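Note that this complex is displayed minus one protein chain, with the remaining chains in position.
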Amino acid sequence: MLKRFAGWTLSGPATFLVVLCLVLPVTATIAATFGSAKGPWALYQAFFESGFRQRVLWRTLEIALITTVVSVVIGFFTAYVVSRAPPRWRSVLIILAVFPLLTGVVVRSFAWLIVLGRNGIANNFFVWLGLEGAPYPMLYTQGSVIIAMIYLFVPLMVLTLVGVLENIPDDVIEAAASLGATQSAIFRQIIFPLAVPGLIVGAVLVFTGSFTSYATPQLLGGDRQMTMGTLLHQRAMVAFDWDGAATVAAIMVVVTLAIVLAMTRIARRLNPMAT
Amino acid sequence: MTATAPLSLANLTAHYGATKVLDDLSLEVGAGELVSLLGASGCGKTTTLRLIAGFLAPTRGSIRLGDTDLTALPAHKRNIGLVFQNYALFPHLSVLDNVAFGLKQRGIATSEREARARRMLDRVGLSALADRLPGALSGGQRQRVALARALVIEPPLLMFDEPLSNLDAKLRIDMRVEIRQLQRANGTTSVFVTHDQEEAFSISDRVAIMDAGRIRQLDTPEVLYQRPANAFVARFVGFENLIDLRVTARDGARVTAEGAGGATVTLDQDQLGAIPDRFVLATRPDGLRVATGETGLPCTLGLRTYLGRAYHYQAETPVGPVTASGPLSQPLEPGGTAWLAPDPEQCCILPPEPA
Partner (left out) sequence: MIRRLSPPLIVFAILVYLFLLGPLVIVIGAALSDTTYLTFPPQGLSLRWFEKIFEMSAFRRTIVTSLQIAFASTTLALLIGIPAAYALNRYRIVLPSWLSTLFVLPVLVPEIVLGFSLLRSVQVGAGVPVLIALLLGHTLIVLPYCVRVISASLASFDFSIEEAAISLGSPPAKTFFTIVLPNVRSGVIAAFILAFITSINDVSVSLFLTGPGISTLPIQILAHVEQFFDPVVASVSVLLMLLTVAVMVVVERTLGLTFLAK
């Protein structure tokens, strides 16, 4: 009894803040989408009847999917190298991956503005090569958004997977070698299957992160490559269409939740350690 | 039924960075023989095993198995069955797939490797658990899977790295009997690493007692236990009292020797073997009997401990503190004076320790 009181008292302020400033406002936002005078589903109908908004949703899903797949692949092989590098190199490589991660999203997206811009290093290089038609317009394309997103999420993926790969005990790998497994057999039959749960966790992080991002598509996609994040902002702050913005927000929550739930279910099915 | 071959280690030296962890170690293990490497942690026993397995490379020396020189061969081509301390089962593979893993690497067809893996599981009594994942097994069952996995590839050499240290006492004894029976039945040359003396002595044909990267003595358990060759091994097998002595008189087989403080002891060469002029008398506590008969080593008795079969006494003698034993029928009080007589059955003669 006393313990319950102490427990609730100590966790009270944090609970209060989360309920008051997160649970209630987000619930209110989602509830608002059903409050249209034209019926509870009217706002969703409007969303899906607008070809433009539908395109934004599909584009965002496409960007998130490509970003996830590429980041997972790049991240896995890089993490494999990092986890098996000599100890001194290993810590250097980890620091070099942490550094971009701690540097903000705005700075890292902005960097690609300089790389891909008309006077950017890429175009300067193409002009120097004498390529026909250079400089090319590379900014404000889906490609530029995807590159910057991959750039954003690869460090996260590497660090997540280094942890996962290092949790594979050395003696399991040695056991495989003693039973005659070659390096590539160990990689395919032991390391990869054991990393699958980590890959899924990382994929969920990357997918939800890129699906809901704002700064990167804003800087590198602009109005031409609008995503759910920039659409939400545009509806709310430029068009002052709060119902529209709330609808976008609700769809984002639903998609995010669906992905998280689906992936954790898949992860549980694929988890080799599950009994 | 299984190929077996003698193992030969010649002048192995190994380093971890700048530290020398193995110092010119040579060892011959006969075909079908089980040799234990016994010693405290850091003595080099696990290093030796990892060198043989190919997980470490020696700085110098060679490793041969039968006619094959293993020294430069990568680990996965050495064809050695290894049983690990933490079992090292593949957590994502079923018991059956764990056991069949080595056969798969050898390109054996699925149906045959499953049949062979099942037969091996049958031998270790785990057929019923073939489809479980390792996480669902008890420690003893995991160890059996690890054993089956190592045996099924029919290796000419089996190695065990403290395989029983994670099991409880009862299971440990059952498993070591089981390991010994399987090893005998297959006639596979084996190397068994342990820090447990009882385990090593009970399971092995011969035991190598190791210290500081060297083998201090390699012999049968009986010889090690009764006739250690040096002070290190003597202490290791329980000769707690080491007394420096010098012969002062010889009368046929009877030898009188004197130690520090003028204490004298009389010993019989017929019982103890030839006694050099300077030597160390090593005794277990039970080999130094407390008596009140005023012959032997005079001592002052200290703490008495009850051991069920006898009393042990911490005793102060002119040659230093010793642990002695006395009969239950006659408990003696601390502080009293008594005499200690060596029991030749529980004593041995060692060369003098270099100063």
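Letters A and B mark the chains in the order given here, with residues in each chain numbered from 1 onward.
As a convention for this text, a residue touches a chain if its C-beta (ideal position, glycine included) is under 8 Å from a C-beta of that chain, and two chains touch if they have at least 3 such contacts.
Computed from a predicted model, the values in this text were never measured in an experiment.
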| item | value |
| --- | --- |
| Contacting the left-out chain in the complete assembly, out of A:Ala46, A:Val69, A:Val105 or A:Ala134 | A:Val105 |
| Chain not shown: contacting residue from B:Leu56, B:Ile80, B:Ala117 or B:Leu218 | B:Leu56 |
| Interface with the undisplayed chain - residues on subunit A | 3-4, 6-11, 13-15, 17-19, 21-26, 28-29, 32, 74, 77-78, 80-82, 84-86, 91, 93-100, 102-108, 110-115, 117, 119-121, 124, 151, 154-155, 158-159, 162-163, 170, 173-174, 183, 208, 211-215, 218-219, 229, 232-233, 236-237, 242, 245-246, 249, 252-253, 256, 260 |
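Just so it is clear, only the chains that are shown with their structure count from here on.
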| item | value |
| --- | --- |
| Subunit A residues within the subunit B interface of the complex | 169, 171-172, 174-182, 185, 189-190, 193-194, 272-275 |
| Residue ranges of subunit B touching subunit A (in the complex, touch as defined) | 53-55, 74-82, 84-86, 88-93, 101-102, 104-106, 132-133, 135-136, 149-150, 153 |
